[in-house]
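Heads up, one of the protein chains got dropped from this complex, but the rest are sitting where they should.
Per-chain numbering from 1; labels A, B and C assigned in written order.
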Amino acid sequence: MPGLGTTFGRGGATTFVQDLENADCILIEGSNFAECHPVAFRFVMKAKERGATIIHVDPRFTRTSAVADIYAPIRSGSDIVFLGALISHVLESGKYFREYVDAFTNADYLVREDFKDTEDLDGIFSGWEAGENLNDSSILNAGTTNSGDASAIDGNKHSAYNRETWAFELEEVPRYDGNGTVKVPKRDPSQQNPRCVINVLKRHFARYTPEMVEDVCGTPREKFFQIAEALTKNSGRERTTAFAYAVGWTQHSVGVQYIRTAAILQTLLGNMGRPGGGIMALRGHANIQGATDIPTLFDLLPGYMPMPAVARKEQTLAEYLGTNTKPTGWWANTPKYFISLLKAWYGEHATAENDFCYDYLPQLTGNHSMMSTTIAMKDDEVEGYFVIGQNPSASGMNGELTSDAFEHLKWMVNIDAYETETASFWKREGTDPTTVATECFYLPSAVVLEKEGTMVNTNRMLQWHDKAIEPPGDTVTDAWIFYTLGKMFKAHYADSTDPKDRPIQHMTWDYEHPDAHERAKGEPSIHRIMKEINGYSVADGTQLKTFTELKDDGSTACGAWIYTGVAPDDTKLMSRNRKADDWVSLEWGFSWPANRRILYNRASADAAGKPWSERKKYIWWDEAQAKWTGVDVPDFPVGKAPNTPAKPGASGMDAHGGASPFMLNLDGQAQLFTAGLLKDGPMPTHYEAVASPVKNALYGQQNNPVAMEWRRSDNAYNGTDNPDYPYVLTSYRVTEMSGIMTRYIPWLAELQPAAFAELDPELAVEKHIRNGDWVTISTALGEIEARALVSGRLQPLRLGKGRRIHQIGIPYNYGTMGHATGDSPSNLIPFVMDPNVSIHEAKSGTCNIRLGRRPTRTRTVVDEAVPQHKPEGQPSLHGAQRDTPGA
Amino acid sequence: MTALRDISPDASGRGVGDGAPLVPAAVVGYYDQPLLKRPHWEASVKIYLFLGGIMGCSGLLAMIVGDGDPERARVARNARYTSIVLATVCPPVLISHLGRPERFLNMMRVFKTKSVMNMGVWGLLAFSGVAGAGAVGQLARDGFLPRWMRILGPTWAVNVPLGLLGAFISGYTGVLLSATAIPVWGVGKRHIPAFSLCSGVAGASSLASALLVLQGGSERMQHKLVALERVAATAEFALLQHFRAYAGDFGTPMFAGKQGKRLSTWTMAIGILGATAIEALPVRSKWKSLLSAAMTLTGGYVLRDVLIEAGKDSADDPKAAFRQPE
Amino acid sequence: MGNGFFTDTTLCIGCKACEVACKQWNQLPSDGYEFTANSYDNTMALGATTWRHVAFVEQPVDEHDPTVNRWLMMSDVCKHCTNAGCLEACPTGAIMRNEFDDVFIQPDICNGCGYCVPSCPFGVVDLIPHQHGIATTFATDGRTNDDAVQSHGGIAGKCTLCYDRQKVGFDPACAKACPTESIQFGDVDELKDRARKRVEQLQARGVAGARLYGVDETTSVGDLNAFFLLTDTPDKYNLPERPVLPSTRQRPGYTSAALAAGALALAGFAIFANGKTE
Partner (left out) sequence: MAIKPRVDLSTLFGRAKDALRLDERIGKAPNLPSKRTQELQGRVARGKPVVSVCPYCAVGCSTLAYVSDDGKLLDVEGNPDSPVNGGHLCPKGSAIFGLTVNEARWTTAKYRAPYATEWEDKPLPWVMDRIAARVIETRERTFVRERDGKRVNHTLGIASLGGATFGSEENYILGKLLHSLGVVSIENQARI
């Protein structure tokens, strides 16, 4: 998640769940921690029992709020105002951790003179290049590392920033070795210069006041001060505060900036890299972290290396390494990791002569993220689709557009353990299967107990799971399916001379299972795959123990450098370590990178390497042994003394001094101001959601100016302050349900048996809705029905100008299949895309609600309007047909 | 949530459509949920309670009347035969209500004084035995069996246990009900056993008088039987009235609403007052006696039926269960 | 002496793991899929095939402000009473007190007379309907538990306090699953000490109405082997304020039966007296 990545260097959660117990205060926002991660929440409860203050800021009073010490209601979609006001508060009151900030951040850097803030441009930063804000699937996604500038290279007309002014003023200093000079950011240790980052930050957030919080978030002022007090009181040398968030912060058109705001606040409070501190990113799926580390994401290669892209002119290996190798900091190692990856994939065929088969890798020509791809499908640009353990028709956005898009496919493969709404999209309500030409396949896949392998938990911990039982019937593992397909393709292309088939021919694919029984079934050896991921020496195949052993000369092969060391030799698998202790548990599982549990833990000691306090001691410099030591694996060169001076002009880590805990950043410092790393601003700015009941109270600019929209009749938007949709809509999941993986289980289905909509009593009375009644919730996109759950757990919010706002909450767990059924809110939520990570906006929108059930969906209306299989811009099944300007 | 009333647009808090209140009335306890579980007992149990009462009281009657003279002997004889007939009818009825009838004998794997039902089963067993013996003796005396079997009775050796066990059999069912958590039964721990027994005696004697009438037996005995029936019925009536007053709110399920109506109509009005009135008529007809007997018996059955049904309704009332009667 | 539960409602996050863990271990079927709209409670009560039940109580600020500021959650279970009404009532001895001092229904003995049902002052035990089978839900490939309760249609069902698990040294499924240790299992006396300290701690912290339910009781039911720490009156959680042990009503019952019988017998003797002489 680049919100964290651009600030600290890595996108992963910076701490581990057990350590939450050591926090003196925990701010839970953008997460319904107790309901969605109940078991990890036990550490929050332990902290509470130890006297910590638990704070929950959320649109709804949830099971998390029920046990929190402070609950503050907030209007969904306004978190940046709330967090921004906290930033402003700590800066103005000077209650931030001064020594920490001075030592470990870029607070004293000078921002370029020509940089213009949102203060100056009414909500827009300098470099704005206006254009049609429509997504034409051609914006390059930068991924989670700092790579090329979309607006600079994209021929298409869409708004984007030229980010060159979002940078620091540079000054020439002599190189460390005396030969000539080198340009480095100019600093003002006195921090008097108004262009110092800290002062720029102060100005930027000046208008984020408690009054503004009341007017925009609807959060009572006293609550705000209570929380500000708790945070500042519990941060500093002696005490630490931890933040926990989940998709409540990410699923917004400004999602990344929500996390950025939290990152800045935690940095100012000096809680990063310290026990009981940090930012806990709570991920939703068993291997969601793993699927980012070793991504099935269009813009990334394993280990957070970007996919080659035409837009960044990465036609050759040299060009690729040129853009993605950083002069200073850890990313100076990119060539080692990238070439080792190519060696792992293409084995002996990858040689220095042929650029290690660099040209085997396909090139990105645009944004190929889920939403863009779905639109492309609808527009008949995609023929075939693999859907593996996902259910976009029910759990995605604009479910109707999505299902509709599937009708435009030639073929579709679903791999799952149960029938899903996606697999049987051609049977959905109002659809006549005999009009759907898509050829559909279903492969039954094994569940976790029926196979072995690795899952990576929310705090980057790899855990190996053994196989318990045989899969039933024809069920096979996903690995079997991919492995078998690979063998089939290899066989098919064996004697092809077409260069396009060489990647298949040369792809290393020898994962034969040592066990005869498994081999007979054609199951690949997961251990052999893991060995390749871990990396080995090409010469003798010995497994590598750490990524520092990786070379850029083709002598090492490695599938994912960040995992190197998980399988140090043929017999050992660190992810299988099962020895726990009562805290850090270094011998339980394996946490990337290099088994570190708290990232940037060098910051748990002061600039001089001494613990900030005895109470919060974690990693420190041991003079005697001249090395970093402590209870965790130091996230720092272990022998690099705290007083080591930075070497200007040196490459890689040598350019960093001994007091630079954020190794992956160019300068090793936490980035309060990010120089052009994010597409929507170097500092977080509040923009209203694309569908919002109110005008942006802070700036003239209503929405994220570079958020991506698809303004077409099958993706209608409510727009701003639309009287037809006066209520805030938010979505979430409940403890008892996930999705298709729970709806078929009677024990869970009986606990939350039907889709419901939560609304406050006042609105219920106004709308003549009784608790338990059927209600219909509508947006410009369409309508769904649910049972009303009238509860004082939702409360009307009083915003500025006496505006009273009601919020309606709808769980995302339901669909038409299984024992617990109901409409999915996906039919209410249109495609909108955050510019940085292409995430959708499911957490805040607007809607209307009325008593009674929705009419049955019928296709006839549309059939008249649209002949089948005609691409582009047809009315969606039941969505309203009016286009609403978005920004 | 009562609170919503205050923000409801109109005082009545009524919404559109069916006019049901937007906001439910204040809930009792936990969403008006019953605290207790309803008894699952249906017709077979009600029938058992009814027949068991008559069976036992017939035994008691046999003891009371004795075989002093042929007239009494005939009454006692009828009572003994009634007992044994019912003693063969009751067990199957009782067994039929079990969830697992094939496991009826498990009732006999323990002798458990704390369990009224267990005691009842042993009691029923003993009663059947004695009644059987008495019947054999009776048959022998009536010449259907070898003379030597007369030793089995009818003698005090048989009559007394038959009477005592009979009293127990028709009395324990009342205890069985009141020794539960069901408020209306619990609050009746002193009344229910007593009026059940009275109703049993009334039933038994009215049945006996009916049989006597059919046999064209002694009028004097019939009068005595009717007299006993009246005494028992009057006592029953008094006890029910006292129970109504004593039970207060706990008694609502039994004395108010549907069950209350059935109780006052069938048991009190027809079964007790009606039967008495008819008996009092200055006409001499065997139909009179048969009718009043029928009314008494009907009243007796409805009493059992109402008791069980009231128990179920009582279980549904959380208020009664939060503060249970001692 | 004996093992039991201490359910500390102040630690409950209402996740219902206990309900599921219980149903999984005991292979109990679901009770149907009815949406109640009563907060997050859709199972509503303990029953023949629901042996743990989490109650949800939403409490508004006051009469005039419906905003919920307290949301009570409590995992209910069979109380395994010191003096158990169901056990005393059971005519077959199917309900027994096991070596762990817990009240256990022997499914192979119970004949479904149903007397235990109205005999429980907490409304816990109930009869399992016939052919109420998990088999209708789960693969019948023999992978389900052969001890499954659904094979016991027609008999009484309630929490066994995982007697079978205790016998092999395992904690009860619900207590083991409970993520926040709101459900604590162990020696009842130790649990009681812990609970008393906990109440003091909470009262010191100013938690309104923290109290124990089922400890140092003066009722005829006595203390409960599965007791609770509540923060409101018992009725809010659908618990009786003063449960009464049904068998305490036996003596007065038998007595009045005897008196009635005696009285009627005397009346009878009187009526039938002086018969001989004409």
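Simple rule for what comes next: a contact is a pair of C-beta atoms (placed from the backbone, for glycine too) under 8 Å apart; a residue touches a chain by one contact, two chains touch by 3 or more.
Model, not experiment: these values are computed from the prediction.
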Touching partners, among the displayed chains, of the absent chain: A, B, C
Absent-chain contact - pick from A:P362, A:G541 or A:G800: A:P362
From A:N162, A:Q191, A:Q315 or A:S613, residue that would touch the chain that is not displayed: A:Q315
Residue among A:V67, A:V182 or A:I533 that touches the chain left out of view: A:I533
Contact partner of the left-out chain, one of A:M272, A:M663 or A:L751: A:L751
Sole residue of A:K48, A:H204 or A:R283 that reaches the chain not shown, by the stated touch rule: A:R283
Hidden partner chain, residues of chain B it touches: 109-114
Hidden partner interface residues of chain C, rising order: 15-17, 19-21, 24-25, 87-88, 93, 96-98, 104, 106-109, 136-145, 147, 162-168, 170, 173, 176-179, 181
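Quick note on the criterion: only the chains that are shown with their structure count from here on.
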Cα-centroid distance, chain A relative to chain C, in whole angstrom: 46
Separation of chain B from chain C, taking each centre as the mean of its C-alpha atoms, in whole Å: 30
Distance between the centres, which are taken as Cα means, of chain B and chain A, whole angstrom: 72
Multi-partner residues of chain C (at least 2 other chains): 36, 58, 60, 65-66
Sequence positions of chain B contacting 2 or more other chains: 1, 3-4, 7
Complex interface listing, chain B residues touching chain C: 1-4, 6-7, 29-31, 33-41, 60-61, 63-66, 68-69, 71-72, 97-104, 106-107, 109-110, 112, 114-118, 120-121, 163, 167-168, 170-172, 174-176, 178-182, 185-186, 189-198, 201, 224, 227-228, 231-232, 235, 311, 315, 318, 321-326
Residues on chain A engaged by chain C in the complex (per definition of touch): 34-35, 38-39, 41-42, 45, 61, 63-67, 472, 734-736, 746-754, 756, 760-762, 771-772, 787-793, 795, 819-820
Contact set on chain C toward chain A in their complex: 11, 13-17, 19-20, 23-24, 29-37, 39-40, 42-43, 58, 60-61, 65-71, 73, 134, 137, 139, 141, 179-181
